[in-house]
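Omission of a single protein chain aside, the complex is shown with its protein chains in their original locations.
Right after this comes subunit A.
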Amino acid sequence: MSALGELGSLRGKKGLGQKKDNLAGYLFLAPWLLGLFLITIGPMLASLYLSFTDYNLIQAPKWIGLENFTRMLSDQRLHNSLRVTFTYVFVSVPLQLMIALLLAVVLDRGVRGMAFYRSIFYLPSLLGSSVAIAILWRQVFGTTGLLNQVLDIVGIHGKGWISDPSTALGTLVVLNVWTFGSPMVIFLAGLRQIPAMYYEAAAVDGAGTLRRFFSITLPLLTPIVFFNLVLQIIHAFQSFTQAFVVSGGSGGPSDSTMFFTLYLYDKGFGNFDMGYASAMAWFLLVIIGVFTAANFFASKYWVFYDD
């Protein structure tokens, strides 16, 4: 079904034994291959090289060995940005997936108007990454914003959620959770694959709603949970626009929304410290790679394949 599944099942698949035609294959693949080498692999290698240099775009890159990486070890702002990013990923992704799963299960129960609700819940996934919604968020969680106006009605006196370092990141978590529609749609597709006879059998045995969810739905859905988890973690690690717009590009207040990507942008395109930015980019790739690998490793223990 999914890109991850494909990747897992690539090994051992036999070719169809058709006559090979390398010329035609590579001609059709030409634009993609060109892009792969010129826009992806070439720049990757260049960025690996630059990560060992001091480079400000004007003077030629100067080889400084591991200095960028040792600098990262003592860079307090970078450590802070890692903490902010990890908090964001670890809080918002599980919350987002739990809400997505809950609503998918509710919607799957043959609710009338399901298509309508599904579309409504999915809409924020499309809007969420836009500057317009980030601007809206700035207002909603501002001192005189919508949230505080509503709280005023019930007699609670709110604060400036975005200008307070202890809650600023929370508003971005809310924004990410708000886009639960896209994992929800994937969960819904997964729920459709579960054979109805399992539920019928369980009903005959007298299993209640909760029992059916935990004994049938959840185990059979674990591959989809896994897929969503890997995808949303990769996605969350790369968040940028929302934090950039909400904090006015500064990652503030007091660096509380300084995502790793925001700090990388600041180093590379704010200070033209391209060597350091490249080192940071590779560090990010390693972090995402480790998380994805750990997810795949852990999946052996909790992902259940029904075949």
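The criterion applied here is as follows: a residue touches a chain if its C-beta (ideal position, glycine included) is under 8 Å from a C-beta of that chain, and two chains touch if they have at least 3 such contacts; residues count from 1.
We adopt the following convention: contacts and distances are computed from a predicted model.
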Inset, instruction - Name the absent chain as its UniProt record does, using one of the following: "Beta-ACP synthase", "Cytochrome c oxidase subunit 3", "Monovalent cation/H(+) antiporter subunit G" or "Carbohydrate ABC transporter membrane protein 2 (CUT1 family)". - result: "Carbohydrate ABC transporter membrane protein 2 (CUT1 family)"
Legend entry - Touch criterion as defined above, residue of A:Val106, A:Ile156 or A:Ala203 at the omitted chain: A:Val106
Legend entry - Candidates A:Asn68, A:Thr167 or A:Thr261 - the one touching the absent chain: A:Thr261
Inset, instruction - Sort through A:Val84, A:Leu97, A:Ala281 or A:Val303 and give me the one touching the missing partner chain. - result: A:Ala281
Inset, instruction - For the chain that got dropped from the picture, name the residues of subunit A it touches. - result: 1-4, 6-7, 10, 13, 15-16, 18-22, 24-26, 28-36, 38-40, 42-44, 46-47, 50, 57, 103, 106-107, 109, 111-113, 117-127, 129-133, 135-136, 138-140, 142, 144, 146, 149-150, 153, 178, 182, 185-186, 188-189, 227-228, 231, 234-235, 237-238, 240-241, 244-245, 248-249, 261, 264-265, 268-269, 274, 277-278, 280-282, 284-285, 288, 292
